[in-house]
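Before anything else, here's the structure in question.
Note that one protein chain is taken out, while the other chains of the complex remain in position.
We just call them A, B and C in the order they show up, numbering each chain from 1.
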Amino acid sequence: MATTALDQQRAHAAAGHEPTGLWSWITTVDHKRIGILYGATAFTFFLMGGIEALLLRIQLGTPNNTFLSPETYNELFTMHGTTMIFLAIMPLSAAFFNFIIPLQIGARDVAFPRLNAFSYWVFLLGGLFLNASWLFGAAPDTGWFGYANLTSKQYSPGLHVDFWMLGLQTLGVASLAAAVNFFTTVLNMRAPGMKLMRMPIFTWMSFITQVLLLLAFPVITVALILLMFDRFFGTNFYVPTAGGDPLLWQHLFWIFGHPEVYILILPAFGIVSEVLPVFARKPLFGYAAMVFSGIFIAFLAFGVWAHHMFATGMGPIADTYFSLATMLIAIPTGVKIFNWLGTVWGGSIQYKTPMYFALAFVAMFIIGGLSGVMHGSPPADLQQTDTYFVVAHFHYVMFGGSIFGLAAGAYYWWPKMFGRMLDERLGKLHFWLMLIGFNLTFFPMHILGLNGMPRRVYTYPEGLGFEELNLLETISAFLLAASFAVFLYNIIKTWRGPRNAPADPWNAATLEWTIPSPPQEWNFAEIPVVHGRDPLWEAKREHGGPLPEPPKVSGAGIHMPNPSYWPLVTALGLSAMMSGLMLIHHLGPWGIIAGGAILLFGVFNWAFEPAG
Amino acid sequence: MTDTAHAGHLETATGLDNRKLAIWTFIGSECLFFASLISNYLVHKETWLTGPGPFPHEAWTSPAGKVFEPIIEIPLVTLGTALLLFSSLFVVLALANAQRGNRKGLLLWLGLTLLCGVFFVGMQVYEFTHFVHKGLTLKTNLFGGSFFVLTGFHGTHVTIGVIWLFTLWIEAFRGKIPPAKSLNLEIAALYWHFVDVVWVVIFPVVYLIK
Amino acid sequence: MDAHATSAEPERSHPSVGVYVRIGLVLFVLTALEVGLYEFTYGGHAGPAGAAIQPFFVPLLLLLSAGKFALVAMFYMHLKQDHRLFTGVFVFPLIIATVLILGLVVLEAYHFAFARAG
Partner (left out) sequence: MPLTPASRHLRRWACVLPLLVLVAGACSPGHYPQTTLRPLSDFARIGDDIQNNTLYWATGVFVLVEGALLYAIFRFRGRPDDPEPSQVHGNTVIEIIWTVIPALILAAIAVPTVRGIFQTNAIPTGDVLRVDVVGHQWWWEFRYPTLNLTTANELHIPVGQTVSLHLGSADVIHSFWPPRFAGKRDVFPNRETRLWFKAERAGEYPGQCAEFCGIQHARMAFRVRAQSPAEFQTWVAHMQTLGTKPAAAAPARDSVHTASAGATVRSDPQAAPPAGPTDPAYAAGEKLFAAKGCVGCHSLTAVNAPKGLVGPNLANVGARTYIAAGTLKNTDENLAHWIRDPQGIKKGVLMPNLGVTADEARSLVAFLRAHQ
């Protein structure tokens, strides 16, 4: 059965047709399809996270509100944070890594196509696992950074924390596998002539992101393993009564957590650095400075973790070190901001939707960055921490930053991905609703925070002055939601329309725009040879105008990796193991053993399957 | 395990093999994994005397008057350490033979590597059961917890390495590792060496330093 | 590593079997030294000299194990001959890992010292 299906597809591919149908998506190892899968899944999770946020906002709209019970509220903010970070922004970035990086570096696929499929399946299953907690009435409820010892068996009985811990563990596997893959891909799969310092800046920033993933995720893996042993096997790493230390969790978590925030923003930095030059019709200002500032940010990211822990009382020397290191990050980030300014300065700005989002990204991120610097000063942060001032800070960097950046990328690359131009008027409506809604929702949080509103409270009493602005925020959050409704409508509308996108609709500079939209399965009929940083601009300049539309080719003789379902089997095995772990008190070790067996079975078949 | 999309375009941009670069990347990542585990162990050194014994280097008398001897047995572990180091030597010799196309040599040295690996795992299993008999489990105290988790995860890595090398041994036996494919072994060997150097750190930190 | 290798650069030849065996012996000797050091400082053979070594015990041990680590990485893992990129991919994380261990231990020790003094 399966083999014949594979055979059919192979025959299909040989004849130059794209395989279609569900099975072809399940077995796909094509980086473009995997990118689309990542994007669609992550956007769905984003909407879920957004709906969770709207529920939070309704509850906070009025004082002493009883719309949500305290338990539900706590579950919702935990799942909102966890979903947005691990199931929305990271995989949305991964969608672009997948679709765009191989195209930008002139490759036919990633270094390990099946590993790539594996990453996606593990991500999907991890996300489903985490959200399955809702069905059991046991959604995680200890916050997205789940501080010990609140997460211990004693203070969090039930499955809530188990779902969170094992879900994150699963997602970590996906991220690590993908990071190894893309690290290798960027270094090894570049087309001839594409030196490192000729790589498109999006690829560069994504590459740095992979390094952060590789070095940050093992730490949270260990932190979660220790928690798992505490909860399942009776150790006491975080249990103070037995000599354990809850503070250890905070250290390990933030050693991961701070690099994580740059994992969330660097891809967006990359996207914006692609969009601004194209629509200003000017090359990126200070390319080398952009690259090195990215590297510097990543490096510093590992030395500032304890700025999340100023209130723990680490003593003056540690405070001083972490404070100064934190502030230092403003310098390379400032370099980026100024280079973006330099890029548009003196340009001939074409106001298309992606450009709107990219410019707003710069404007909004500055606000978030500046409040970050304010956090970096411990005596002041003692007042700011755990208030809505922090909530304002991180929504400005993650929504005003990452989401605006990703939206710019979505509008920019949409024609390449689907061969259809998104509607410009709807796009601009989306933009204005989002910009206004965003600022009205999150700017007042600065004021509330400094005036004493703590975060993670399911309600607040009357008389502390929080009523008006909270109501304003709640109303604005719906404006923000409306902006995404417009986006959805735009997608649906465009979907119904014809495939109308040319290969190079924006007069862009990089290799992905040299091939048809959407690209054919093998991307490049012939692997390009690169002579500079903006290969397409150079080609157009040489040609003396726009290039002719690239022809679709038959692809005969181009050898592509075979589809495979073993990555999925392996991912299922891994998820089964995680579920087995959770049920260890019911099934004994058997669940884990069964999962492990499936995993091994998958790995061996994968290893010995001809890759094609 | 040839999982690369290098159809019709064999060289990579760096000239390095994808899989070899990937395994090094993975090893780099694993450094942080073990660093975190080791940190966990060291951090708890301050407080692991809470709770009942036994303890690594200290004798301990329970409230009921029972005396626990220090639990760590250095000679046994020294043997295991030596075995692991020698296995590292053997696996490079196996690789050298594979690259030269000497199947017999490859089978011999790889076999010896495997034996060392199996003995090391056996040593750990013995040590663990022995500790449990002496009253030290994961739950006993923080020494028990951090010791078992650190050495246990290392042991898991060794076990995976043994399975991996065993698969390769069978492949070699069936003549499927000609010199052109010696990279398959080289990659496994890199992993194996890494697991070895992790032990090079764990051995003094856990067993020798009080 | 920017250089675009036109042909798969044949890695510079790996060391000979003799070198491997000699490294193996050195590793063995270093391990023996480690254990010996323990024996003479804390173990069964700890004499009056043991007390004198004690302050240097930990640094010496760490030095010995760092030596072993370096030997395996350079020769058995071929970092000495292979492409420098591999060294980078290994050593950069190693540095961060070391800093992380030190940082954590120092921070936690401070916290406990502070808590006790309080």
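Just so it is clear, a contact is a pair of C-beta atoms (placed from the backbone, for glycine too) under 8 Å apart; a residue touches a chain by one contact, two chains touch by 3 or more.
Note that the coordinates shown come from a computational prediction; the quantities given were computed from them, not determined experimentally.
K.L.:
Determine which one of A:26, A:58, A:128 or A:150 touches the chain that has been left out.
P.N.:
Counting the whole complex, the residue in contact with the absent chain is A:150.
K.L.:
Taking the entire complex into account, which one of A:217, A:458 or A:484 touches the absent chain?
P.N.:
The one listed residue touching the chain not shown is A:458.
K.L.:
From the list A:447, A:539, A:553 or A:583, pick the residue that touches the absent chain.
P.N.:
Of all options in A:447, A:539, A:553 or A:583, contact with the hidden chain holds for A:447.
K.L.:
Out of A:234, A:342, A:502 or A:596, point to the residue that touches the absent chain in the complete complex.
P.N.:
Missing-chain contact among the listed residues: A:342.
K.L.:
If I consider the whole complex, including the chain that's not displayed, which of A:52, A:109, A:230 or A:319 touches that chain?
P.N.:
A:319
K.L.:
Considering the whole complex rather than only what is displayed, give the residues of chain A touching the chain that is not shown.
P.N.:
For chain A, the residues touching the absent chain are 69-71, 74, 141-143, 147, 149-150, 155, 240-241, 244-247, 280-283, 285-289, 311-313, 315-316, 319-320, 323-324, 327-328, 330-331, 334-335, 337-339, 341-342, 344-351, 359, 362-363, 366-367, 370-371, 373-374, 376-387, 444, 447, 450-454, 456-461, 463-466, 468-469.
The criterion applied here is as follows: only the chains that are shown with their structure count from here on.
K.L.:
Centroid of chain A to centroid of chain C, CA atoms only: how many Å?
P.N.:
Roughly 36 Å separates the two chain centres.
K.L.:
Between chain A and chain B, what is the separation of their C-alpha centroids in Å?
P.N.:
Inter-chain centre distance comes to 34 Å.
K.L.:
Provide the C-alpha centroid distance between chain B and chain C, rounded to the nearest whole angstrom.
P.N.:
A distance of 15 Å separates the two centres.
K.L.:
For chain A, jot down the residues that touch at least 2 other chains.
P.N.:
Where chain A meets two or more other chains at a single residue, that happens at 187, 192, 214-215, 219, 245, 248, 255.
K.L.:
Listing for chain C: what residues touch at least two other chains?
P.N.:
Residues 1, 4, 85, 93, 96, 100, 104, 108 of chain C touch two or more partner chains.
K.L.:
Can you check the complex and tell me which residues of chain C touch chain A?
P.N.:
1-2, 4, 85, 93, 96, 99-100, 104, 107-108, 110-111, 114
K.L.:
For chain C, which residues are in contact with chain B within the complex?
P.N.:
Listed in rising order, the residues of chain C that touch chain B are 1, 4-9, 14, 17, 20-21, 23-24, 27-28, 31, 34-35, 37-38, 42-43, 57-58, 61-62, 64-65, 68-69, 72-73, 75-77, 83, 85-86, 89-90, 92-94, 96-98, 100-101, 104-105, 108-109, 112.
K.L.:
With touch defined as at the start, can you tell me which chain A residues reach chain C in the complex?
P.N.:
It is residues 187, 192-193, 195-197, 214-215, 219, 245, 247-248, 251, 255, 302-303, 306, 312-315, 318 of chain A that touch chain C.
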